[in-house]
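A protein chain is absent from this complex, but the other protein chains hold their places.
== chain A ==
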Amino acid sequence: MANSLRAEVVQLYKTLLFLGREYPKGADYFRDRLRAAFAKNKDVSDPEKIKELISRGEFVVKELEALYYLRKYRALKKRYY
């Protein structure tokens, strides 16, 4: 029960790490904050709470994708109309 959630958490962490490589403020900045955020919630054991945190992480994934897309779109629109 907690094991399958553990796999999900690890997968979420890997996805965020992968996306964070292109973070505008620097990949290191993002990675430090990511580790701090995950370490802060290290001791949570209630599956409900874990699921809620996972969905919060997935929200951040979507936000990052939107951030990257908008950044690229705006830069290209400025250059190429």
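The rule is short, and it goes like this: a residue touches a chain if its C-beta (ideal position, glycine included) is under 8 Å from a C-beta of that chain, and two chains touch if they have at least 3 such contacts; residues count from 1.
The rule we apply is simple: contacts and distances are computed from a predicted model.
When the unshown chain is looked up in UniProt, the name that turns up among "Annexin D4 isoform X1", "SEC1 family transport protein SLY1-like", "Electron transfer flavoprotein subunit beta" or "ATP synthase subunit a, chloroplastic" is "Electron transfer flavoprotein subunit beta". For the options A:K14, A:R35 or A:K51, the residue in contact with the chain missing from this view is A:K14.
Considering the whole complex, the residue from A:R6, A:R33, A:K51 or A:K72 that touches the absent chain is A:K72.
Not every partner is drawn; the one left out touches chain A at residues 14-15, 18-19, 65, 68-69, 71-73, 75-77, 79-80.
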